[in-house]
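Note sheet for the following structure.
The complex is shown incomplete by one protein chain, all other protein chains being positioned as in the whole.
Note that the chains are named A, B and C in the order they appear, and that numbering of residues resets to 1 at the start of each chain.
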Amino acid sequence: MSLLVEKTSTGREYKVKDLSQADFGRLEIELAEVEMPGLMACRAEFGPSKPLAGACISGSLHMTIQTAVLIESLTALGAEVRWCSCNIFSTQDHAAAAIARDSAAVFAWKGETLAEYWWCTERCLDWGPAGGPDLIVDDGGDATLLIHEGVKAEEEYEKTGKLPDPASTDNADFQIVLGLIRDGLKVDPKKYRRMKERLVGVSEETTTGVKRLYQMQASGSLLFPAVNVNDSVTKSKFDNLYGCRHSLPDGLMRATDVMIAGKVAVVCGYGDVGKGCAAALKQAGARVIVTEIDPICALQALMEGIPVLTLEDVVSEVDIFVTTTGNKDIIMVEHMKKMKNNAIVCNIGHFDNEIDMHGLETYPGVKRITIKPQTDRWVFPETNTGIIVLAEGRLMNLGCATGHPSFVMSCSFTNQVQGASQLPNPSQGDAQSLIHGQPWDGPLVRQGTGFSYLLL
Amino acid sequence: MSLLVEKTSTGREYKVKDLSQADFGRLEIELAEVEMPGLMACRAEFGPSKPLAGACISGSLHMTIQTAVLIESLTALGAEVRWCSCNIFSTQDHAAAAIARDSAAVFAWKGETLAEYWWCTERCLDWGPAGGPDLIVDDGGDATLLIHEGVKAEEEYEKTGKLPDPASTDNADFQIVLGLIRDGLKVDPKKYRRMKERLVGVSEETTTGVKRLYQMQASGSLLFPAVNVNDSVTKSKFDNLYGCRHSLPDGLMRATDVMIAGKVAVVCGYGDVGKGCAAALKQAGARVIVTEIDPICALQALMEGIPVLTLEDVVSEVDIFVTTTGNKDIIMVEHMKKMKNNAIVCNIGHFDNEIDMHGLETYPGVKRITIKPQTDRWVFPETNTGIIVLAEGRLMNLGCATGHPSFVMSCSFTNQVQGASQLPNPSQGDAQSLIHGQPWDGPLVRQGTGFSYLLL
Amino acid sequence: MSLLVEKTSTGREYKVKDLSQADFGRLEIELAEVEMPGLMACRAEFGPSKPLAGACISGSLHMTIQTAVLIESLTALGAEVRWCSCNIFSTQDHAAAAIARDSAAVFAWKGETLAEYWWCTERCLDWGPAGGPDLIVDDGGDATLLIHEGVKAEEEYEKTGKLPDPASTDNADFQIVLGLIRDGLKVDPKKYRRMKERLVGVSEETTTGVKRLYQMQASGSLLFPAVNVNDSVTKSKFDNLYGCRHSLPDGLMRATDVMIAGKVAVVCGYGDVGKGCAAALKQAGARVIVTEIDPICALQALMEGIPVLTLEDVVSEVDIFVTTTGNKDIIMVEHMKKMKNNAIVCNIGHFDNEIDMHGLETYPGVKRITIKPQTDRWVFPETNTGIIVLAEGRLMNLGCATGHPSFVMSCSFTNQVQGASQLPNPSQGDAQSLIHGQPWDGPLVRQGTGFSYLLL
Partner (left out) sequence: MSLLVEKTSTGREYKVKDLSQADFGRLEIELAEVEMPGLMACRAEFGPSKPLAGACISGSLHMTIQTAVLIESLTALGAEVRWCSCNIFSTQDHAAAAIARDSAAVFAWKGETLAEYWWCTERCLDWGPAGGPDLIVDDGGDATLLIHEGVKAEEEYEKTGKLPDPASTDNADFQIVLGLIRDGLKVDPKKYRRMKERLVGVSEETTTGVKRLYQMQASGSLLFPAVNVNDSVTKSKFDNLYGCRHSLPDGLMRATDVMIAGKVAVVCGYGDVGKGCAAALKQAGARVIVTEIDPICALQALMEGIPVLTLEDVVSEVDIFVTTTGNKDIIMVEHMKKMKNNAIVCNIGHFDNEIDMHGLETYPGVKRITIKPQTDRWVFPETNTGIIVLAEGRLMNLGCATGHPSFVMSCSFTNQVQGASQLPNPSQGDAQSLIHGQPWDGPLVRQGTGFSYLLL
């Protein structure tokens, strides 16, 4: 892989698909600003005082039009920003182009390989000799992971001379992470520790990343403070619920044009994401079934008239499968074999291991027919019938559509801005939070304060 | 049976449960008037010219508060009115009392026996020596049936001297009808034919009655013109659909206090009534299943996310059964035996033969426990489990609650007023319709013109 | 007021409307048991070991059929029970009769005066010389209040000889409470302190009562431990939400028979209760408007397509008003004067001060016409138009219908049983909780553990 960092005329680094899409991206960013009153209110209130002046922020979060408005809200508050996406399919190339041209260093394009993905993450964290970042805006925790793994490897290397070994893991992502760190170690064996020193903290967007943070806090391995943005009411009860209610059918329709009315749909998991998905499918006229192991969530489904069954019970009668659990190994290749011809299988949970893509890809004699990007028909040799898998098992709303709409992301991202602002401000020379002026104490991970920018 | 007709101080005949409830009835009638803008608009527009002056109208239609407003709209247009209910359980006694005291001759009470029911129907048609009725307002066609059977018997008797034989039929209702006619024949062998002579027509409220009329028209046996009120958009698409959407859950809740959310409900039939019932149950949080033999209605159910199955497939898993088909023998005692303990079984179709009450009542060893009036638990000896049958298989919304609400009945009854007004006006001495002044021609049964009183 | 306590043949005290309704009550209790799987599971699991043996439990909670199943679950676990209702209109007399005859000392009837209400509460707490109660099951906190006020008055009296003065307050309820305590003080100046000594704690059902407890804890005036049942997911997110979604339309229909479809309804407050009410009205076809001061709840309403406005903006166009806020002075007589003729005004929040009944009752020239019990039309002299107030401004679902259905109360009451079981067991001679065997420590008020009896 020989990717080259490019530079704008002003010398800012970037790597995007096509910078000429910047005008198109700018037009859509301008539309989105009207739909993102929370972020615009942050700019109006805090922009003049520039509380983030001097702060270097690295973001690893789907590089979409909405994220573009977030980035330019951070720069409006004075920050300097570098950005990558947190999903190989979720970048909107015109958004990336506009930001790269106008506002921040962007390393992201739709359809990255895994190797390219981690290269982008590394670039996003690379502030050069001056050092940085001061803050991380993370979604899923990959930037945080890279730093933690980097520090761990450097310490091990310093102590024992042992380099990380990609062959030590089966996980494709983790193999690349280890390789990357190994190669970096030879060049600069203190890079991640310097990064950790300067870093004042991370604000984390999503359930999955937050769970990682609490685990690290519990095990004592968390290296810096973290703000849990996800559990703000105006994030998890809005983004997860209303966002998915919007973007699940959007993704289904763009990918397959299938009529949802009259179909049998199963939603695996009835948390906030599952609730949004089930509501959307039910309202569109599908017969919805839920699988759920939590008894309270299961009872909630029943109170809404939705039967709760096991996947095994219904797998051969379902037209549309959606995973929303945040857990792995939900739909296995053994399930897929029993599905109806042209059953649609997709995931809207954060990570890509809910659907057993590995099992499918390695199934003997299976045939993959790409209808269009992110829409594949997989044909089993025994039956010569196929199933349709969206976005290769990754987030289908970002892979097949454009993710959550601006308004709901305005709610989420306003929490991010406030989360970033609660972290200690490095430019102040002390451990004061950026805006609120309160010292950071108590547990390392703490919940973001709700925000008050519910302008409609 | 020795029922006595009573008389008000002004000499008007009546037979109701308790005349002292008239004040209560009057209060509720006054509330209902506010909710019945169509009827009140009829009074305002036609009241001054009294187009029904001199007309004797007999009505056989659930004697409720809403019907009271209809009756007083007819009298406001100049008519003289006699009334009975068309269902043994549907009378609201306070409504009957108020009308009996203030406006018209009423023969109706909640909980009539079948014999009492037909006695009331006979009284309703009995205008004494002066003769009548000129018009009939019918619901289900029982008044129309009595006249047709009466005329047939009189003609047979005149020709052959043969009297009707109640033993010739198994049908409990029809046995009584034949007995009634037989007894009447001995007293006055021309009564029904005189009635037919004077009668200018009937306006019929409901699907079941309309079907009877078209059948009689087709066979050439229909004796007088009829206006099909049922198929006005503002009747069948309002009363059947929105009325049942309201009054089905009302009846369920008043009869059983059962939580609808989380239950499995089956609606037999997905016509207008079934659509209203299914919508109500679904919205309340039940998992709804439909049984339907019409392919288009079945497909409509599927488009709304409602599975279409057979009763046999689901009978043992259902909590609430509702029949809406207008056909007989829908839920048989063989089904009931297989039901869950305390499954609720009810009917909201016009007639009482959708549920096999005869099979249930005569089932060996079955035990009936009356929880409260119209709510019976029937326990099977084999399992010692029971089912809960509402309103003895008759219209549960009228038996267990108060029927459709005023607003929707305003739509229906405004069609009735207009239907009555379209029939030739006997007081005009010619075959002119009462209001519109058009002669009656074409087929005997014709559809009522829509009305224009959609005041909100 | 000279109420006499009666006694059953076994010597148990009671005061109910009509003991002859016990058979009817028993039939409905048996139906309810099938719908209350959580409570029945508690009986099955804990009944044999009788963990509440020897415990005297006083309950102040709507004396309905569902509560009857709760009471008999407590007695099945070994407790002795005395009971009163926590609302003057919410008792179901047949439920009270069945329990009084078969299981516990009951002091409750539908339609108590305020004086009678507090007399019943006093009886419920009166375990005679042997002393008691050990535990209180409270709903709204009136039993808890009486003890706290009693203790306060006794201490004041002992110290200063000063008796409580009913004239010191405007609040009608509180006047009676003070009078009651005053009269009791003369007879036994240590009654409430002895009670407090023995009492091991209270488990509290509802938001309003829980708020009172936290306030008392904060001010240091809370005299005994308390379990917050309300905030269990299976209470507040089930009872408040799904319960009200069921019982609001039930109450509206039983009280007024009004068609909800097509009406404009305003729901004041969009918390759990408001969410349930708004959902029910929307699904029934009303145009729903919400008033809400909390920005997040307001935004949630908008995400469901419900406009958020102020009462002032819409008061003259609304057909149905529902208060759900838990705060006082929501709908004032000044609002009522501007309402449409026959607008319906009702409250489903816990206390009766959301609607300004005092302002209405004392409005010069206002006329009250009782349509039927709990349904009054109030006519203003200026316009001669009226509004319809349900349940005199108290909980309309309990006053006009039968409260929440059994299934949802099974969830709530299973939390109560578990709450009671978490309190220290007096019969064990130490401060161990009844079932779980854990000592009570930490803050006085603590949240009940969720329960695991989600049997469907």
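By our rule, contacts are C-beta pairs under 8 Å (C-beta built on N, C-alpha and C of every residue); 3 or more make two chains touch, one makes a residue touch a chain.
Note that this is a predicted model, so its numbers are computed, not measured.
Undergrad: One chain is left out of this view; which of A:58, A:144 or A:406 touches it in the full complex?
TA: The missing chain is touched by A:406.
Undergrad: Have a look at A:24, A:174 or A:214 and name the one touching the chain we're not showing.
TA: Missing-chain contact among the listed residues: A:24.
Undergrad: Touching the absent chain in the whole complex: find that residue among A:217, A:283 or A:327.
TA: Of these options, the touching residue for the absent chain is A:283.
Undergrad: Please pick, from A:3, A:34 or A:53, the residue that touches the omitted chain in the full complex.
TA: A:34
Undergrad: Tell me, which residues in chain C touch the chain that this view leaves out?
TA: Looking at chain C, the ones touching the missing chain are residues 261-262, 282, 285-288, 299, 302-307.
Undergrad: Applying the definition given at the start, please give the residues of chain A touching the unseen chain.
TA: Touch with the absent chain occurs at residues 24, 27-28, 31-32, 34-35, 65, 242, 245-246, 249-250, 253-254, 256-262, 283-285, 341-342, 369, 371-372, 377, 388, 401-402, 404-408, 456.
Undergrad: Which residues does chain B use to touch the chain missing from this display?
TA: Residues touching the hidden chain, for chain B, are 233-234, 237-238, 242, 295-296, 298-300, 302-303, 411, 450, 452, 454, 456.
As a working rule, only the chains that are shown with their structure count from here on.
Undergrad: If you average the C-alpha positions per chain, which one ends up nearest the average over all of them?
TA: C
Undergrad: So, what's the distance in Å between the C-alpha centres of chain C and chain B?
TA: That pair's centroid distance is 41 Å.
Undergrad: So the centre of each chain is just the mean of its C-alpha atoms; given that, what is the distance between chain A and chain C in Å?
TA: Centre separation, chain A to chain C: 46 Å.
Undergrad: CA centre of chain A versus CA centre of chain B: separation in Å?
TA: Computed value for the inter-centroid distance: 61 Å.
Undergrad: Where in chain C do residues touch two or more of the other chains?
TA: 242, 456
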